[in-house]
Every structure is written in structure tokens, then in C-alpha cells.
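Here the complex is missing a single protein chain, while all its other protein chains stay put.
Let's look at chain A:
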Amino acid sequence: MQKLRLRYAKRGRLRFTSHRDVARAFERALRRAGVPMAYSQGFNPHPKISWIGAAPTGVASEAEYVELQVVQALDPDRLAQVLDAALAPGLDVLEAVQAGPGGLAERMEASRWRIALPGVGAPELAAAVDALMATEHVEVERLTKDGRRLIDARPAVISAEVVDSAELAADSPDAVGIDMSDAGRSCGILVVVVRQTTPAVRPDDVLSALRVVAALEPPVPAKATRMAQGRLDDGGGLTDPLAHDRAAIG
């Protein structure tokens, strides 16, 4: 029995997949790739896959994590390669490591989200973000299965900065997945670090908060991407959650 940890991305039009869609796609890709999965016991055996959170439907991600258990020892790099080949383009396995000691979920303290707002200029966005950071509480409404509920979106927001898409270098890590051919029509990009709380504050909630504090109404739907998740370091950045595992293997 071996435990492996993977980072994968959800890109492009596949951002419209729900977490359940992604889970089904992974299970099937693992079978196509011939990965010797461990299964649970009982009348309804399931492959042993643990999901560490999941970006919401409609939100892309460069930093999703999943844990697999297999019954034969595998080479993690090879696994990443064959599983990526078996998955649809847009679900991309970025790296795999053998699990070291300690849980993965507890290494996820916050996420860095990049939210591109076509049709909203960077100065307008910056003003709205300043207004948001200047307040302590912003109640936003969220539609759930059980109707509307109010959550305070502000305390979870640790930092927020605004970038002009025209000033983003094509090779910047923050440029991944942004159509740079659109640079003629520059727009504001919000990069926001949000603590993982219960209930979770999602990119949509941050946008709702900007609507509440600054009446910001994007003319077309914003495109959000999770760029990273991990533990907060002293400088306000995020640590790599797989660093421990890599160190354990040596």
C-alpha cells in the first residue's frame, strides 16, 4: 500500500465542472491508465481517493490537491505523466509525490485567488478594493440549497492587490490561463488571499462584497482562478503544501 499526493489544475472551459464531475473524471482516468488503486471493502467498493477541498463550479484552479492509495508501489513522476495523459485536456496533473508523515488537509490554511474582471478598469477596481479593505465587516448574501443566507466576507480576506492586465508579463505565473491576445482591452485583475473558514468565503463572495461596499458591477462574468493554497508564511505568502512530503522522501 502506497499513498500519493497530487497537485492538479482545472483550466479553460473545464472550470465549469463541479467537484463531483472532477471526481468521476479522475476515477475513470485512473482505471484507463491502469493505476492499481486500493478499494474500500463491502458491497459498494470505492477506490481510495481523498479530495482536499475543491474549487467551486465555474472557478478555474492551478492548485487543487488529491490523495490516492494504491496497492503496488509506483513511481510518482510516471503516475503524474500517465494520469495526465488519461485526463481530458483542462484537467492537468502538475505534480505527484509519495506522501510523507502528517495530513495534507491541515496544510491548507488559505488560498490565493486571481479574479480577472473584463470590462472593469484597474483604477476602478483598485478604488473598490481599497473601500473593501477599509471596512471590518461586509455582509453578503449567498444562495444555498436552503435559501438565502448572510455571511461576513471581510474577515477572511487577508490581503488584496490589483494588477492591470496590460502590465502583466506573459511569463508571469499570474498570467497562466489569461488570454493575452485580449491585452488591447486591458482590465483589472484582483489577486486576493483568503483564509479558509467555515462557511468558506469564495471568489463570488469577494465580488459580492465589492458590490456592497463600492457598487462594483462587472458587465460580464468575472473569471476566477485559484493560484495557490497552503499555509500562510510570515511574509503573507503561501507555503507549498507538498514541500514536507518531498523533504521526507529526501
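Of note:
The definition used in the following text is that contacts are C-beta pairs under 8 Å (C-beta built on N, C-alpha and C of every residue); 3 or more make two chains touch, one makes a residue touch a chain; residues count from 1.
Basically, contacts and distances are computed from a predicted model.
Taking the options "Chaperone protein TorD", "ATP/GTP-binding protein", "Fumarate reductase/succinate dehydrogenase flavoprotein subunit" or "Fe-S oxidoreductase" in turn, only "Fe-S oxidoreductase" matches the UniProt protein name of the chain that is not displayed.
Taking the complete complex into account, residues 13-14, 16-18, 20-21, 24-25, 27-39, 43-45, 47, 57-58, 70-75, 78-79, 82, 86, 88-90, 220-221 of chain A touch the chain not shown.
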